[in-house]
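Below is one structure, written out as structure tokens; comments come after it.
Complex shown without one protein chain; remaining protein chains in place.
For chain A:
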């Protein structure tokens, strides 16, 4: 019954979706295919190198691969547990269809099964997309038979069910005793922290050495070191052992380990069934009693209310922006992710070898461009969606006596502060680790200031032109036409500024090598870049403001 329902929804989505839906679908399919192709290339490189090592016995290589897989599957196992903890809040408690389903004459176990399947799919699909190419690459280099690859993929699909069942059971228990909003906030924060740790660990293990190893010994040691924490008697190890026994044609071990995984899943099903039978009713009742405890006043808002140099209505807009931002868990995870990426970026810069002192200035120049791209990503995530984030409460803005100039002024102040402070931290720290001269540091900071101006104008302007007040998740805006256009124009603007500023950097390079340079000509280029940045700021902002002033809601909004 539910399968038929899903099919009807899917067919309607494709048939009646319109061009926007179709382009989103094509974008999703192409994006996923590209992601899988990249993953296949990455894993194929590692496995083909390993398979080609003739100086080591095959059992040693199989052992290494087993430990490598064990570590990867342990990570997958942990990520799926964490992901299902959050996903099951949506599927088992917040899903709107539940209100309808519980009033229909459908057995509870069928509804729970439907929701459990949804939890498994939503929690694991990204990891499945990543694992498939890895398993195909492994099969290609070690097994050479299609049925081996199919068996490995099927076992992986069975493996992902277990952690989802555990995660769901934990969530149901937590919601029975804690407010659902607190559980959601806590789990989102936890997932973000774990993700950051994983990003760090991945970066610290120097993955580039896996693709371009300096020496065989180096490669083996690296692989050995990353698989060190692997432990036996857990599902991740069983799956690793099961898959490597396939390549060894050891069918006995394959069936034994698969039996363990299936047994583990059966225990998971029994455990979740008991939890749903005994605790779910209490959890559901608690989650539906909507009134929650009191919220403490926001400390930042108290400070802003005291900033007398802003007009009262401007302060009100600023407080609203900050309070809403600070209470949205989806925003925190993005901030955590951003911090992680910045640290990884600076770590990368710190570890770049500088062969000769003159190369330093070239790396510093590349660093300016790269930091610009980090800024563009920041703009995509925070500045571009900022107008759409008014969401369906946007009518309040349009029926209040708020001057659009004032509204944009607040957005400009807020996002200028975010972009400027982040970019300056990146540029000064990275230049410090590069050992760049003070002059280069100042030039880099000035160019970054120009980037900030350009991205701020493009982000707010295009964000206003391509606003979508119906969006539920700002991340989705990145895949819209407006989002893509913003990224293209931002990259274009950064590239053009870099191009204009190349000459002053070249002069600095000459100066560092002991040549004399004429300073005035340098300023012409700086001014040119600044004027270009100001145009990127002013023109889209002006058009965006006009779009906002002329915005007309539909009768259905």
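Note that a residue touches a chain if its C-beta (ideal position, glycine included) is under 8 Å from a C-beta of that chain, and two chains touch if they have at least 3 such contacts; residues count from 1.
Quick note on the criterion: contacts and distances are computed from a predicted model.
Not every chain of the complex appears here, and the one that does not is recorded in UniProt as "ABC transporter", selected from "Chemotaxis protein CheW", "ATP synthase gamma chain", "ABC transporter" or "Gluconate 2-dehydrogenase subunit 3 family protein".
Considering the whole complex, the residue from A:402, A:471, A:484 or A:543 that touches the absent chain is A:402. Here one chain is not drawn; of A:392, A:421, A:479 or A:521, the residue touching it is A:392. With the whole complex as reference, residues 181, 290-298, 301, 312-313, 315-317, 319-320, 323-324, 327-328, 391-393, 395-396, 398-403, 550, 552-555, 557 of chain A touch the missing chain.
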